[in-house]
Each structure stands twice: as structure tokens, then as C-alpha cells.
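A protein chain is absent from this complex, but the other protein chains hold their places.
So, subunit A:
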């Protein structure tokens, strides 16, 4: 079945935040962001801006009636800067004017009096100076310190991965207006309506019950609107609350790029020990996470890096330590994969380096160390229903890995100016919020007397197709046509205390709640039918809108059933609560059972490098993915294709560059490049791995949002292998993204010298 929202999308009728018809008297807001990355905010000159045409009011921290605080995990982030500024673009003042252009023009007239303080952009520098967001954490398994002695080979090195701009095509925004009784209603482009509600209430100094947050859909989120939508929602609400007027705040792209946080850049040190027969015996890794200027979600992202530090490999002795380092960049935040990809990049780099030093293909090491049932993850969870080996073997056979490698070798032997590289990228990704308490959801289901159904959940539709999945779950459970079911906007007054749409778990959590509510309604309706028609309840069923008794049509159908139930005063509304079973985690021991289940898969990636120009193509990605029992294969395939390409972008062309002053240089779509039509692999095969799925997955269809992004790492290693086909004597530094600049620099590095990371040539400008 198709995505049920697609028809509205292609007709241009789907409604996004900026499409909401504005009310009379709506004011438009523009944000004055700090021009410096770090300093003491001594004062603001607002006179000129106040006199500018159309300007109604300028709000600063002083105008906040409640608490000037929007920190989610750690209360370290003011809504509007007060006393200090900590990153370039940090919101300092909000201009309200009659038009958007007037508001933007007035922002240009504001001057901030700031005494500069030293700027840190490098996480290692921050760590050395003790600038940590939270204390470091360490995951341990076995004892690497004693295991080194047993290793035939010990590999040490460094791996850096850059940040990534979400580049949702719809920028951040909110539209807020006062409501009856002194409240405020906020239309927000957020993945976390409850976060916007909670922090807005705090900022306004009022109760959450007076703040209603409503979300129809997002024009892309990818994690960028999980926590970071809160600022704009709360600012619009603040202005609406203070001025008693409707206020719209939609960020221009340039503001969005420089003011919001991104995927965390990481710099990491690794040490990997192998036996003579390429068994991984010990792994020590230290992660330096570039958190930016405030905690945001960084501690949670950091934790997931640790959870995925070994990717899909079993290593008996592990010590993984992670530092969340405070720098003067915008607070970095959630991005599809949530720290997992950064952790995986390091272990894959370590394996690649080991392979090069030992003169074996990396996939020989990968293949010999895949997880198996009965083993244990470094965080204590047992490996169960593991598909690491199955997905690898399926890929190896379906794609004839040996033959493919032989073809690549033959091509390289034939060609002097073009070189190819092949890489295998297996993945294992844990599904659940790692903060156990967040693994809960509710659904409110109304059956109307005409038989139509309205469903509210905490899920936010942002392109992942969760609306379609919820409708499918409801239609299947109730036995009716999907066309009868509507998914309502996500609204904090209908479903409260929601977890954000994140962690790939939205369909599982909310879907289970929908399933529970619909199952209860179905039971109730069939009990009514049994009574009404004097039939035996056992054996009653609803299928294709027809009530069946022991498999044969009874004298009622869905519409009649609903109608008669109403007249018998049977409740046609149900509210269900779901909490994922069996989850726990003890942070004091760093052990537990944090994940409902794991998703596995294996991708094989081929790239071709133009040795004259240093450009490259990722030619082909063929992958086997563990979907479980997909009930929306079209949507799920779309998640794989889109996630993969986003991962390839992160690994190849998407390069965030900050200068030493903490200013973003790649600050427009002309300088920050994401994949376009021509840069995606010509061949992209997605094989559905037949697995039973998992009972914790909705209808046994495994979560699919984040895992495919990590196949993109294969693109990095394929390109790197192609470079080495041209220059076997060069070992390019592990530094993602592998831009054409880094490729060319490696292709023509001085003989016998490991190429320095060209990122360092931007240094001290590059934050990665």
C-alpha cells in the first residue's frame, strides 16, 4: 500500500507550518543571534531597531515571565542569552514586526556589546580544559588490559567524523496565539510536542495545561526537530503570551543553518587487538564528542555511541570511554542514528587499519567476528534472535562478494586513471529509547457513529510514514478499510506526556498503543454483537467490514455494528497505554537490557575514483536488510533508500566547516552540499531478509528509521579502498567526510607518507 499522505503531497495540499492561514493582526518574528561565539553580554543597543518601520516590540531575556531555561537533560540552556553568549547565532533578542521583511531588517540594526572570551571549537581542547557537559562514561566487558598480551596484532589509531546538517527542507518554525483563559496554542514544527509544551510552560511561568502544542506534519526532521524545535516554539509562544497577539516565527534558511545544532562531530582514539586468525580479542576506544555550547541531547547521544561502539561484532574485552565536550558551537543534537554511526565509524576504521596492516581484506575480519546468539553486548544485554550472520551470508551469496571483488580487481588492473573500491558494511542497531522511561506511548481512538475512526497518538508524521502505519494497524485490528480511518494532528491535549518521534521507535510504541485500543474496541463491539444478535461471542470476527460468526457472514456489518452499539450506550472511544516490556538499565553498572530488539543488515558498496580529478562515484550499493515482517514494504524500502543516501552524504560531500571564531562557513546550500539526484548510486538493491520479526515490533515489522543510515559508512571505506588501489603506499587518515579534496590530497600525497587528514589543513578552522 502507498503512503496515505502521498496524494496530498503531490497535489501540494498537505499543510505545513508556514501554510497555516494566519489570523488578522499576526506579527512576524525574527531572531537576533549572537555575533560572537563566546563572551560576556554587556548590553544591547535596541533603539535603532525599535524605531525601524513596522517594529512593534523587541523581547529579551528580561521579558520572560517564568524561567529563562529550555535545557532538556541538563538545565544549562537559556531561551534568550543572559549574561553570556556561548555560540554564534545564540538567540539574544526577538524582534516583532508587522511583516517578516521588517522584522529581519530591524534585526540588522541591533548591536550587542560583548566582551569576547576564548573560543573553543575542538572537543579535545575542551576535554583537556575540563569543559565537560556531563562526567565521562565507560562501558566495560572482560578486561582489555590483560587481553593485549594474548593478541597477535595490536592496532592503534585515530578516527574523526564530521558533523552533519539535518537540512530538513522545511526550516524550523512555530505559530502561536493566545487562547481563551490565558493560555497559548502553539503550532510547532517539532518532533517533540511535549518538549515544546513543557519548556514553554516553564518559560511562561504557567502550567503545562495552559500550553497546547499542535503538530500536523513536518517537512523533514531527522532528529533536528527533536529538541531544537523547542527554542522557536517557546519564542513564538513567549511573544504571543506577552503581546497577546498571534506571532509567527519561521527561520530563514541561513538563520536555521547557523543557529541550530547538528550531528555531533567526534574525534576518537582506538586500540584493537586481534588473534593470529583475525579474531577480535580486545578493543579500547575513547570518544571525544563535540557537544557544542549546551547539553541538549548530547548525553543521550553519547550513551548510544557507547552502545554501538562494537557495531555488529563480538569482542570479549572492551573498554569504551566517552567524553561529552563543551565547545562554542551551536548545541549539537539528535540526528538519525543518534551517536550510533559515530561509534561504528571508529570500529570500522580500526578494522580497516588492521586489514591494511595485515594485508587482508577488511571483510575477512568483519565476517569472522559477527555477533551470534548467546554472546553478550558490552552493556550486558544477551544477543538473541541475532541476524548478523544470516544477513552477511545472504549478502555474500546473493551479491557474489568474491566474484564482485575479482571484478573490481580486474577493473583496477585494466585502468590507469579510474580505480574502484569495494567495502562491506554490516550493521546492528538497538531499538528503544535508551532512557527506559521514554519507552511508553498512548493512543486515543474514537469510533464515530457513522463507522469512521479518528486516532490520536503521540507520533509525529515527518515523512517516515507513521500515519500510514498507524492507520494500517487500526484497520487490520478493527477489520475495516483504511479509508475509514483518519490520523489526527498530534496534539498535547488529546495525547499527553508523549515521547518525541525519535529512536526509530515511534511506530512500535504508538502502534502498540493503537493496536491495544483497537483490540479493546473490537472486543467490546463483538461482545455487543453477541448480545445484540444472540450469537456466541467465541468465533466472532470482523473482516473486511463484515461481522463473521465462525467464519460465515453474520447479519451485521461494521456500520450497523457501530450504530447499534451507540444506541446501546456502548463506549466507542478507547485510550490505551503501552510500555515496552522487560527494559531496564543500571547506569551505575552500565549494564542492563536497554533494547527491545536489534535490527541487522549487510551492505556491499562499490565506488569509483577518478584519479585525475579526485572525484568519485558511489556506483552501487546492494544490501540485505532485516525488516522482520514488513506490512508497509513500500514505506520501509523508502526508509532504507533515503537513510542510506543520507549516510552516504554524511560520509562524502556533507562538510560542516566552522572557523576558529566558531563561525559556520558552510552556511548556505551553496556551500553545504547534500546528495542530489546525480550523486546517488546508479545501482541500489534492497533485499528483504525473511525473518520472523520480533514480538516487540509492531505487527512484527522491525523499526526501520535509523539503521539504514549506517550502511552509508560503506561508501567511505569503498572510496578509501579505491584511493588505495591507486596509491597502495598511502594510508589516508580516517577522517569523514571523504571529500574530493581529501581524495585528491591522498592520491597525490608524498610517497611513503600517510596522508594527513586534510580536515586538519582547515585547522584550526574545522571543528571536526
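Here is the rule we use: contacts are C-beta pairs under 8 Å (C-beta built on N, C-alpha and C of every residue); 3 or more make two chains touch, one makes a residue touch a chain; residues count from 1.
Quick note on the criterion: contacts and distances are computed from a predicted model.
*Asks:* Considering the UniProt annotation of the chain absent from this complex, which name among "Vanadium-dependent haloperoxidase", "(2Fe-2S)-binding protein", "Response regulator" or "Glutamyl-tRNA(Gln) amidotransferase subunit A" applies?
*Replies:* From the choices "Vanadium-dependent haloperoxidase", "(2Fe-2S)-binding protein", "Response regulator" or "Glutamyl-tRNA(Gln) amidotransferase subunit A", the unshown chain carries the UniProt name "(2Fe-2S)-binding protein".
*Asks:* Taking the full complex into account, find the residue in A:128, A:587 or A:668 that is in contact with the omitted chain.
*Replies:* In the complete complex, the chain left out is touched by residue A:668.
*Asks:* From the list A:5, A:214, A:296 or A:515, which touches the chain that is not on show?
*Replies:* Selected residue, touching the omitted chain: A:5.
*Asks:* Pick from A:362, A:462, A:651 or A:736: which residue touches the chain that isn't shown?
*Replies:* Going through A:362, A:462, A:651 or A:736 one by one, A:462 is the residue touching the chain not shown.
*Asks:* One chain is left out of this view; which of A:619, A:641 or A:661 touches it in the full complex?
*Replies:* A:641
*Asks:* Footprint of the hidden chain on subunit A, which residues?
*Replies:* 2-3, 5-16, 18-19, 21, 101, 104-105, 166-171, 217-222, 252-253, 416-417, 462-465, 611-615, 634-635, 637-638, 641-646, 653, 655, 657, 665-666, 668-671, 673-680, 684, 739-741, 744-745, 748, 758, 761-762, 765
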